[in-house]
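All protein chains but one are shown in place.
== subunit A ==
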Amino acid sequence: MIHSLFLINSSGDIFLEKHWKSVVSRSVCDYFFEAQERATEAENVPPVIPTPHHYLLSVYRHKIFFVAVVQTEVPPLFVIEFLHRVVDTFQDYFGVCSEPVIKDNVVVVYEVLEEMLDNGFPLATESNILKELIKPPTILRTVVNTITGSTNVGDQLPTGQLSVVPWRRTGVKYTNNEAYFDVIEEIDAIIDKSGSTITAEIQGVIDACVKLTGMPDLTLSFMNPRLLDDVSFHPCVRFKRWESERILSFIPPDGNFRLLSYHVSAQNLVAIPVYVKHSISFRDSSSLGRFEITVGPKQTMGKTIEGVTVTSQMPKGVLNMSLTPSQGTHTFDPVTKVGD
């Protein structure tokens, strides 16, 4: 399965390498650099690059390329999904996943990677379990460790690993029992020239932060579950119960996790809370033009719309812009040609 992992920053330095089988020379990354050069932008680097003896699968997140080396047939999504999981884990451990942070915590990173894969096959990827095996670094713990000589590494097998709820650690205790749920919805819409919606779909997630003592068994019911067109669950959700009753019933992991993500497809009519209109005009005989965007509320059912941001990608030919907003602030980055 996964042979090695290389972390490459945007300037092309390999700043971390980890091998789960015999060592693969880092020169294998040259193929990757070649492909990177060919692709003009980072996101255009093909996720799978075949080389004579290996295959390089990469994801690009937080301005870091995570390049996995595999030697044999493996479902590409398996590797990609795993790499994303690695990034999520780092984020979970250190708050952010960036080159300096990874360099600062290189030992923890290494220990975590060691636990996540065995011989290239995922071993422990649940954040709750990993955190029991290798405790995330905190200032307090660092101080305590220095004084008492205890370590960041757990010496007992995480109980969750063996139970039927592998995602939850046991013996959780809180004085304030609390659970928070964020419902985040994004609407992807394509609006045509005349301002009418061509397609719009909602992608929503329910993120939870559960801090409850013991082994809580929670249920969450919806007013109108039929709206949720297509859902995917955290493994903790009992699927059958949802099928039959449309109720989410689950024993949550401890801490932050994504309970559910759902999709309201383009077939259902999705009401967009704002309208967008634009007009572009070029002045004859000069290289200047005028580009107007009007954004306004629509069908908000009495709710106010907050934090509206308009981002516009300008074509490469645009040299500069002078922006005059009717409200709020604005920026324009001449390098990426992105106007905010």
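Assume contacts are C-beta pairs under 8 Å (C-beta built on N, C-alpha and C of every residue); 3 or more make two chains touch, one makes a residue touch a chain; residues count from 1.
Note that in this section contacts and distances are computed from a predicted model.
Suppose you had to identify the omitted chain by its UniProt name; would it be "V-type proton ATPase subunit", "AP-3 complex subunit beta", "MTMR9 protein" or "AP complex subunit sigma"?
Choosing among "V-type proton ATPase subunit", "AP-3 complex subunit beta", "MTMR9 protein" or "AP complex subunit sigma", the correct UniProt name is "AP-3 complex subunit beta".
Looking beyond the chains shown, say which of A:184, A:271 or A:305 touches the absent one.
For the chain that is not drawn, the touching residue is A:184.
Pick out the residues on subunit A that sit against the missing chain.
Residues of subunit A in touch with the missing chain: 1, 14-19, 21-23, 26, 41, 43-44, 46-48, 50, 55, 57-62, 70-78, 80-82, 84-85, 87-88, 91, 95-97, 103-107, 109-111, 114, 118-119, 121-123, 125, 137, 142-143, 145-146, 149, 151-153, 155-157, 159, 161-166, 170-171, 182, 184, 186, 188, 190, 192, 198-199, 201, 203, 205, 207, 214-215, 217, 219, 221, 229-235, 238-241, 243-245, 247, 249, 251, 256, 258, 261, 263, 265-267, 313, 315-316.
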